[in-house]
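A single protein chain has been omitted; all remaining protein chains appear in their positions.
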Amino acid sequence: MTPHDTRQEIERTVAAAAGRVPGVASLSPRLPRLLRDGTARFVRAAGRGEQVPGVHARLDTDRHTWHVEVKVTTLSGHRALDVTRAVRAAADGAAHAALHGARDAVAVTVTVTAVV
Amino acid sequence: MNGRQVPPDGTGDDEALPCGTPLRAVWEAYDAGTAAQDPHLGTCPHCTAALHELTVLDGFVERARSADRSPAVDPDPFTTRVMELVRLEVRSGPALPLGGAEEDLWIVEAAVAKAFRAAVDALPGVRAGSCRVRPADSGAEAGGGSVRVDLEVVTSLERNLQEVAEAVRHRVVDSAHRALGLEVDAVDVTVADVLDDSGQAHGTTFSYAAAPGTGTAPGHGSGGRFGGPGTGGGPVPEGGTGR
């Protein structure tokens, strides 16, 4: 598998795992910018280079650590800290599974972008 | 119908009626509500006719006003349309640390502020406005992610401002712990406006600063200002000793 394939697989599995965590309302896509042309038209393009909304994985320059960034919207009624910890655990497990036993390290960052 | 000629700007302003009264003066008297008291306006046929013309127009204007000013219905498709665009432009502020410093868990300022405002709004007679949340200076040293909160509220006059500030602070700390899991180092409450029964703001500013859990009773300052030296005067929490 190329690093590109690995990246995509990590992102997909992490997104699926994070989305199942109780208290997660949704993963938060990176939003496209409005075209500032002063008209009502805009392009609803997908976030640049973001295939999986809300999850971004990249291989560190050391080539051994995968940095996985997860952005979530949480549900009120669930403590944000507990939800992010559970998301991190789920993402960590999913990323390692996606690596199929490779010895690469995984570092997960979780950000709550909104509470709904 | 003719009369499609619109007087261009800067001309026709001094148009006088056959009686010599400027038309503009007649209409301005009508606007000011003084036309009835003026003996000439009441008797002069030219002025009366000019007033009548305006009254006729006013009847149509009144109908146009009510047509133009009907409030939005629910659901309101126009608002939905605007918000589809606005929601693409997120301004969520910086991310604040959740949990321990090494945990790499974050929550954006806008989400924290929203939770705090909702908690404060639940207090009767109190409404939260601006709510800024930033990492506390002492937080990094303590090895955890703690924040400091600057909150503006409006409240009704009959309430004791010191009690309000205390209740607001309590709600914020409680919401931070229970809803978010965020450590709060200090809460500065500014009563930005005091509302009387009619809802009129007095524009008075009161400020109250304190840290949670210290039980410090703030002293009264002059001019309704609480909490000693301005809004930055929150006591240092236990454990967060000086450098």
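Things worth noting here:
A and B label the chains in the order they appear, each numbered from 1.
Throughout what follows, a residue touches a chain if its C-beta (ideal position, glycine included) is under 8 Å from a C-beta of that chain, and two chains touch if they have at least 3 such contacts.
The criterion applied here is as follows: contacts and distances are computed from a predicted model.
Protein name for the hidden chain, per its UniProt entry and selected from "Citrate lyase acyl carrier protein", "Phenylacetic acid degradation protein", "Sodium ABC transporter ATP-binding protein" or "DNA-directed RNA polymerase sigma-70 factor": "DNA-directed RNA polymerase sigma-70 factor". Among B:40, B:65 or B:178, only B:65 touches the chain that is left out of the view.
Residues 1, 3-10, 12-13, 15, 23-24, 27, 30-31, 33, 36, 53-54, 56-58, 60-65, 67-72, 76, 78-79, 81-83, 85-87, 89-93, 109-110, 113-114, 117, 127-132, 152, 154, 193, 199, 201 of chain B touch the missing chain (whole complex, contact as defined above).
Assume only the chains that are shown with their structure count from here on.
Averaging Cα coordinates per chain places chain A and chain B 36 Å apart.
Looking at the complex, you find that chain B touches chain A at residues 85, 88-90, 92, 95, 98-99, 103-108, 110-111, 114-115, 178-182. The part of chain A that touches chain B in the complex is made up of residues 31-34, 40, 42, 76, 79-82, 84-85, 88, 107-115.
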